[in-house]
Each structure stands twice: as C-alpha cells, then as structure tokens.
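Contents: one structure, followed by commentary.
Note that one protein chain is taken out, while the other chains of the complex remain in position.
Take a look at chain A:
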Amino acid sequence: MTAIDTHPTVRQNPFDPPAELAKYRADEPVRRMRYPDGHVGWLVTSHALARKLLADQRFSARSEFKRAPVSRPGADPFYGAPALPGWLVDMDAPEHTRLRQQLAGKFTARRMREMRPQIERIVEDLLDAMAERGGPLDLVESFALPVPSLMICELLGVPYSERAEFQRNSEILFSLNATAAEASEAMDRLYGFLRGLAASGSTRTADGLLAMLADDGTLDAEEIAGVGVLLLTAGHESTSSSLSLSTLALLAHPEQLALLREDPSITDNAVEELLRYLSVFHFGVPRTPLEDVEFEGHLFRTGESITVSIPAANRDPGWFEDPDRLDFTRKTAGHMAFGFGIHQCLGQNLVRMEMRTALPMLFRRFPTLALAVPPEEVPLATDMSVYGVHRLPVTW
C-alpha cells in the first residue's frame, strides 16, 4: 500500500502554491489525503471539480465535522464543535440562509460602491501618516492592516478607539503559534466586547451594521455579537494579507505595475488577477458529506473530510491560460478566491473596493515605492491559515 500524502505546505517561492498541488491536479484531481489527526479524507484540486463540489449542498460546511488539512492549534476550539451563534460560515441551509439574508442586504454591490469615499479618506489619512513618518517602515502595520480594519469597524459601527484591541485578538485567533487556550481567550474577549456593543446604544454608531441588526430584532444579541466577531476577523486578516501580498507582487512584477500605471482602466481586472494569483486562503475550504456521495467516480463516505484547494483551482490550466503568470490583461472571470456556492464570501465586494482604491493610491503617492530589505528577507506567513507576509519593510 502506498503512503497517503498530507497537504503540502512548502512553497518554492512567495507567489506560487506548493508545487505538489499542480502535480496532484494533473494526475489525480480527486485524491486521498491524510489529515494531521491521521484521518484519511480527500483533496480536490481542479477548477471544474472544486466549483462543482462547492455548489453541491450535500457537502456540509458544519464546523462539527470540519478538519483543518494542516495542523493549526489556534483553530482547534472552533473545528469539531458546533457553530458559534452567528457563524454562518459553519452552518448549512436553512440556518445559514436565515443569517445570510440578514447580512447580504448590508453588503450589496451598490452599498460597497457607495463606500468608496470613506475608503479613500481612510487611505489618504494613512498615506499622509506614512509620508510624515518617512521610510523605511512596515507596510503591513502602517497600511495593509489598518485599511480593512478601519473599514470593517466603520461598517459595523465599532468605535475606532477599540481597534487596537481587535487587531491584537484577531491576530492571536489566526496565528498558528497561539495555543488553543490563547485562541479561545482571544475569542472570548472579542465576544465580550461585541456583546456590549450590540446591547448599548451609546458606544456604537447608529448607522452601523450592529445597530441595524439590533434594531431589526430578528437576530438575538448572541448572534449579533457572533456576526460581529466573524466579520471583524474574516474582514481584516484576509484583506490585509491581500493588500500586502499584492504590493509585494506588484514590486516583483514591474512590467505589470507599469501596465497599471499607464492605464488605470485595467485596475478592476488587475485586482481580480491579484486575487486569483495570490489565493490567500491557501489551505482551501473544508467540506464533509453527511451521506455517502458518489462524486466523479469516487465514493465519498459519510463524515470523510474533504479539502477543496483554492490555490490549485485558481492555477488550473484547464480554466486559465498560462495560469502561473501574473497577467493584468487576462480574462479573470471564474476565479475562486472568494469560494463558490452558498458560502461565497459575503464581503467580496468590500474587499474589491478596498483593493481597487488602496493599491493605486499607494503607488500614486509613492511612485518610487520599493522593498527596504532583499526580497528573500520578507517574512512570509506560510504558517498562518490566511497566507500573507508578517512584515513588509518598504521605503521610497
């Protein structure tokens, strides 16, 4: 019997997913995979099958059945246990549907477009502060983290004065180095704070999402707090990584940066291409069949864990021509950076607006932006559940 591989984690360079994924996709796009706890489940790597599987609601997203494909001690308290109140990512229909309906109206494409002036103001202030301070500085701390963090706080109606505390707790929650106890405590602190916000009218912004949900009365206080924690953690870690990695990718691909500078009309497509190329959810999306399911000639048995690899799907030559090339002029439609199916990212249009606004503003303000360290010294967050960089030292 041949040994069953675990999920690959070693990258050959900062931008390409581990090389094994491409080999798996070519040879065996649905293959057995060993999980850290010894469980033998499945890894799906092709674009077509990833899309098909994520659209099929026989595959559950419930957290009590989820397994992380890579050992992530900090995440243990949340996998293998029932969904926390409000955590629609860990639920199936109809529980998921009820929550999603309450939230999707607050994240419409129109509303997100209307938030552009707020994003511009936040970005402008951060760029001013960077200019005043002067380089070299860490772009993650000065720019990539605060943009989404301030925006999600604005959207939820969380006072700015509390954001440092949020960032600290969210970082612990997402860190692979945090112990289960530390992650659990961070979660408790976030809940405690948001429970307070959902309950009191004095400390929250009246037109914020938390206030709207509280006034509406469909969700109870515990669910509102849960939604708040979910959106805060999901909204700022992944967007921050996308901003910092995109900057690194633009600096490493000067010909693409030049294209973007010469023709701002390609900005929207450039952002889609960066999302596809970078695929920050590098350990994929977990699903579990709640009944035996025949899928593409394989029998997925009840309870077997499945990992749908987003980076592998986004680099599939069967869907994207010359997929390992960063190309702002390519057709990007159908990339799976935001997932697929009923759980496709709720905040995707906010992320798009943030990236479309922030990246061009950054490079306009600092046309000579450059790394302040040799590229190989940029500390990559290969150990985090969301891929990115720990620090991005830049100067201009």
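By our rule, a contact is a pair of C-beta atoms (placed from the backbone, for glycine too) under 8 Å apart; a residue touches a chain by one contact, two chains touch by 3 or more; residues count from 1.
Going forward, contacts and distances are computed from a predicted model.
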item: Protein name, per the UniProt record, of whichever chain is missing from view ("ATP synthase subunit a", "Xanthine dehydrogenase family protein molybdopterin-binding subunit", "Ferredoxin" or "Spermidine/putrescine transport system permease protein"); value: "Ferredoxin"
item: Sole residue of A:L103, A:L274 or A:V394 that reaches the chain not shown, by the stated touch rule; value: A:L103
item: Contact residue for the chain not shown (choose from A:A26, A:V40 or A:A55); value: A:A55
item: Touching residues on chain A - with respect to the absent chain; value: 54-55, 97, 100-110, 112, 333-334, 338-342, 344-346, 348-349, 352
